[in-house]
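Quick one: the structure is below, questions incoming.
Only a single protein chain was left out; the remaining protein chains are all shown in position.
Each chain gets a letter, A and B, in the order it is written, and its residues are counted from 1.
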Amino acid sequence: MIAGLARPGTSPLHRTAAGTKLAALAIAATTLFFVDDSRLLAVAGAVALALARSTGASFAEIGRDLKGPALVLAVLGLADWWLVDGATALVVVLRLGAIALLAHAVTATTTTAELSEVLERLFAPAERLGLLDAARAALTVTLAMRFVPLIAEEAREIREAQAARGLQGSVLALAVPLLVKVLVRAQDLADAIDARGFPPDRPTSDTEPKTNLRPGSP
Amino acid sequence: MSDMSPESAGSAPGSGDAGLSQTIVFSDVSVVRDGRAALDRVSIGFEEPRIGIVGLNGSGKSTLLKCIVGLVAPTTGTVGVDGRDAVREARAVRRTTGLLFQNPDNQIVMPIVAEDLAFGLKNHGFSKAEIADGVAAGLDRLGIAGLAGRRIHELSGGEKQLVALAGVLAISPKTVLFDEPTAHLDLKNRNRLRDVLHALPEQAIVVSHDLDLLADFPRVVMIEAGRVVRDGSAAEVLANYREASR
Partner (left out) sequence: MTTRDISHVALMAAVIVALGLVPAIPLAAGVPITLQSMGVMLAGLVLGPKRGAAAVLVVVALVALGLPVLSGGRGGLGVFVGPTAGFLLGWILAAFVAGFLAQVLEATEKSTLVRTVQLTAAAIVGGIVVLYACGILWLAFFVKLGLAKAFMVSIVFVPGDVAKAIAAALITVKVRQAVAIERK
């Protein structure tokens, strides 16, 4: 679960800076929005497909990765065709398809670490304004990544235990014990984080409370 | 990083290597929550290299440990670690006093082993180079260098406990507090931890239901309903505890 969608490789896109790719994607997506000519969109789609292929992914791999979005696209295309008209449906499908392929090209060639760095740079001004604490935000995101496999497994174990007792599919019987376990864990985890010295001292004076201390607090 | 202790280079286990222990003092400490006293006027000092703490569940043992590193603030009284107040100078105390929790899953914070060891070092302001060295040395020390790049969720319970301990030891504390360290371990890993504990040069205060773990400790303290009721050698206190729990 911590493995991102990026694929290893050495294509030109792999070697392009993450920030550049993201900016380019945003600009391309916005521009395509204002294009209503289905021929132009078809060309854009072909270019997008070529870019997606340039990352080293085969047609089959691209198809597999975009199965979900393709389904959504098909449904929306049909909805448009039925509720509006065929021409609109075509334009929408081509546009969304082109954008999905461009996004795929970027995602496949940009690692989570690179994207993290971009996010960090994006949030730096907010931090300087005191709106955001980068260390806390980063820890929160990393903690979530760290615990997903564990909680997913605990969910599976609860379901198996239920099935063994012949009670399938009760949402409450899954979610209640899962959440209770999570909430109890949250308290211990916070203690462990504090005990290990988090957060690191900032260069300027730090007046935020570092711990969750109340008299006799658990 | 001058305190990075070598693999018990000639020092007998728990011999109280110069510098690897602290004096911990509870002065009339009470911790009251919801009208109930988790600790009741506890006054006690710890300076031995090994101290065991026993007591029934809910007796206040964990609260005692948490007070030492300022995770719990006493309602009355003070806790001092080498003269520093555990609450007001919590950061400094946590630099020299580690705490190993019962469940390693609640203590490991990063998805990858090496990153988790680095977490503690980063928090205490070590430089990048020191962090790299500290991580390597920390893993080496417990014989788990091979786990450096592994994902936490792929590890066994015993491996996770060792990783958690490595994380605590990586910052070279003088004292390590153990809160029921073998509670979640199978026999093989329990023995492994016992061996690690035996060879640890740092001062150790160990809360445990596993009485054999504490059998050769110079001092064991028994807690009941938030009070220290017995305090003496392992032999006498453990015998007493066994008798009382019959």
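Just so we're on the same page, a contact is a pair of C-beta atoms (placed from the backbone, for glycine too) under 8 Å apart; a residue touches a chain by one contact, two chains touch by 3 or more.
Note that the structure is predicted; figures quoted are calculated from it, not measured.
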Where the missing chain makes contact, among the chains that are shown: A
Absent-chain contact - pick from A:Ala17, A:Ala144 or A:Ala161: A:Ala144
Option from A:Thr16, A:Ser38 or A:Thr88 whose C-beta touches the chain left out: A:Thr88
Residues of chain A in contact with the chain not shown: 1-2, 4-6, 22, 25-26, 29, 66, 68-69, 72-73, 75-76, 79-80, 83-84, 88, 91-92, 96, 99-100, 103-104, 106-107, 110-112, 115-116, 119, 133, 136, 139-141, 143-145, 147-148, 150-152, 154-156, 159, 168-169, 171-172, 174-176, 178-180, 182-187, 189-190, 193-194, 198, 209-212
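Note that in this section only the chains that are shown with their structure count from here on.
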Centre-of-Cα separation between chain B and chain A, whole angstrom: 38
Residues of chain B defined as touching chain A within the complex: 31-33, 38, 66, 69-75, 87, 90-91, 94-95, 98-99, 101, 103, 105-111, 119-120, 122-125, 151-153, 167-168, 171
Contact footprint of chain B on chain A as seen in their complex: 2, 139, 142-143, 145-146, 149-150, 153, 185, 188-189, 191-201, 210-211, 213-218
